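All protein chains but one are shown at their positions in the complex.
Naming follows writing order (A and B), and every chain is counted from residue 1.
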Amino acid sequence: METINTSTTRAKKSELYTFIARFTRDPMGLCGLILVVLMVLSAVFATWIIPYDPIALDILHRLEPPSIEHIMGTDQLGRDVFSRVIMGGRIALKVALISISVALSCGLLLGLIAGYGSPWVDRLMITFFDTIRSFPTIIFALAIVTLVGPSLNTIILVVIITTIPVYGRIVRAQAQSMKNNEFILAERAMGAGVPRILLVHMLPNIIGPLLIIASMDIPAVVTIEAGLSFLGVGIRPPTPSWGSILNDGYSFIRNTPWLIIAGGIPLILTTLGFTFLGESLRDIFDPKLRKDI
Amino acid sequence: MWIYLAKRTSLAVVIVIIAISLLYSMILMVPGDPTAVILGPRSTPEMREALRADMGLDRPAIVQVGSFILRVFKGDMGTDVFTNRPVSQIVFEQLPYTMILIFAGISWAIVLGIPLGCYSALNRNSFIDKLTGVFSVGTIAIPAFVIALYGLLIFAVHLQWLPAIGAGEEGDLVDQIKHLILPAFAIGLGWVGYLSRLVRASMLEVLGENHIRTARAFGLPEKLIVFRYALKLAILPTVALMGVGVGYLLSSSVFAEIVFARPGIGKLIYESVLTRNYPIIMGSVLITTIIFVLCTMMADIINAILDPRMRENL
Partner (left out) sequence: MTNSSHTNVLDIRNLSIEFSTNRGRLKALRDVTLTVPKQKIVGLVGESGCGKSTVIFSILNLMAENASITNGEVVFEGQDILKMSAQQLQSLRGDRISMVFQDPMTSLNPVLAIETQMIDIQYRSSANKEEKRKRAADMLDHVGIPDAIHRLKSYPHQFSGGMRQRISIAMALLAKPALLLADEPTTALDATLEAQIVHRLRQLQKDLACSILFVSHHLGLIAELCDQVVVMYAGEVVEAGDVRDIFHRAAHPYTQALLLCDPARIEEATRNLPTIPGDIPDLVNLPRGCIFQNRCSKKIKTCTTSSPPGYRISPTHTANCFLLAKGGDI
């Protein structure tokens, strides 16, 4: 009979191995991984990759189709579209990371309180969550923009406000089902305080699935940012964002198709990439997550 | 059953009330003078004073919120300062266009998505199933407005098969349908993907359950098993999803209306954002939210009608 130690370390090693084996066998997941890595790297190393200054004007060469000097052509102010596209990736990534991490932390906290606390605190929070979820996202975003004024921070604020309830609900559901787990009851019997129970015992069990769900929200957040920038209420020009490139493309659609094509491609690749990757990861780690709210 | 209906309706009402309060309070929470927000940067102090008195902004916040809620339930959502018309009138004028678009979008998603999902579940790992699988994930991922833009570019501008602008001639049904095709396609495409995946997963799960095995053990014909025993159960999560879907479609329709220059709430909101016309925006958000709440409520109720187990819990 093996001792307990060796069998768990053996289990850990083979777990990683099986994960890699399964992951590499999924073409969609691999594809997603490649796209995500591409996007992240190009965003991080943007300043080194871009051939031109994204906000440098060159009116003489406006609205040109793709050429050797300008791989994706130029926009209505003569700026190099490719450079703008690459820089736009930075904005997208920045918004996604900041808003999701803040929303995650707040949602985690609120969800734990709702799930573990007394029933009327729970009722209150749930009703509050549900109310925010009843606002159609973009329409609500536009309302906030009207009050607060358009800017990147507004978008981040909006995304945070609208995603906290989603995470909150998930965490709450998990916390509630775990509340009556035997090991939690045992801890309470031993006199453990509420914060300790929440942080030390419940948190590690909730965070895994939550992270996967959050990573699958990245495409949605990128979409919101692009959408609001497209409407002109997001990023302030001349900072490039994929949405604002699409906006330019829309205004000049009869002059050239290339702006729309160029603005759309990174969006499509990013959203596809993260979605494929997220799907693949979810299938490997916990297919039950397919039934999220 | 009636208890469930009552519970569900009262929940909806509570949410609407909280939504109204929130929207109104947001005006008060913004730093600075609310009347300046509403009237814009070019307003004079006299205009602002008049509005302040008119809106009763000197009263305590709770009273303001309360009286606003009451007014909304009476149908009064304030007056547009620029045109002096009631907000509710302005919003309701534009509403039908948006609703038609949403209806068209979700209809074609259902008509294509559900059968595709069923077929995929029954013919697992067939070519169509695999194709639908990749296609679904793809269309769910890509944002609706990008699809709209590309659609506009390819079919309207480049190929000129379909119109690019507007909702079509009044009274000319065919023309209006032609104008609906691209926008409805754009907002519905992602939902074809969602629905087919959900139906497929649902059906597969249900088909693996014990009671289906019982039905087979009694020799029931396969068609009966699929449609009455499996599909009825599998379709339940779809109903809930479509209730939520309306909310997303309301958002997507904003883009579709702007890209295709269609009249509707989306266009109304967009123009109001540019002029910082908060009363119109508030009215639009309220009405779209109420529609959303109604739709999710109806979805839950339909769910309860179809699933007798649901009626016991909220």
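Going forward, contacts are C-beta pairs under 8 Å (C-beta built on N, C-alpha and C of every residue); 3 or more make two chains touch, one makes a residue touch a chain.
No experiment lies behind these values; they were computed from the predicted model shown.
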Shown chains contacted by the missing chain are B
For a quick check of understanding: of B:Leu224, B:Ala261 or B:Leu274, which residue touches the chain that isn't displayed? B:Leu224
Among B:Ile90, B:Leu233 or B:Leu250, which residue is in contact with the omitted chain in the full complex? B:Leu233
Considering the whole complex rather than only what is displayed, give the residues of chain B touching the chain that is not shown. 209-222, 224, 228-229, 232-233, 236, 306-309
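The rule is short, and it goes like this: only the chains that are shown with their structure count from here on.
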In whole angstrom, how far does the Cα centroid of chain A sit from the Cα centroid of chain B? 22
If you look only at chain A, which of its residues touch chain B in the complex? 28, 127-128, 130-131, 134-140, 142-148, 219, 223, 226-227, 230-233, 246, 249-250, 253-254, 257, 260-261, 264, 267-268, 271-272, 274-276, 279, 290-291
State the interface residues of chain B toward chain A in the complex, per the touch definition above. 14-15, 18-19, 22-23, 26-27, 30, 37, 134, 137-138, 140-143, 145-146, 149-150, 152-153, 157-158, 201, 237, 247-248, 250-252, 254-255, 258-259, 265, 269-270, 272-274, 276-278, 281-282, 284-285, 288-289, 292-293, 296
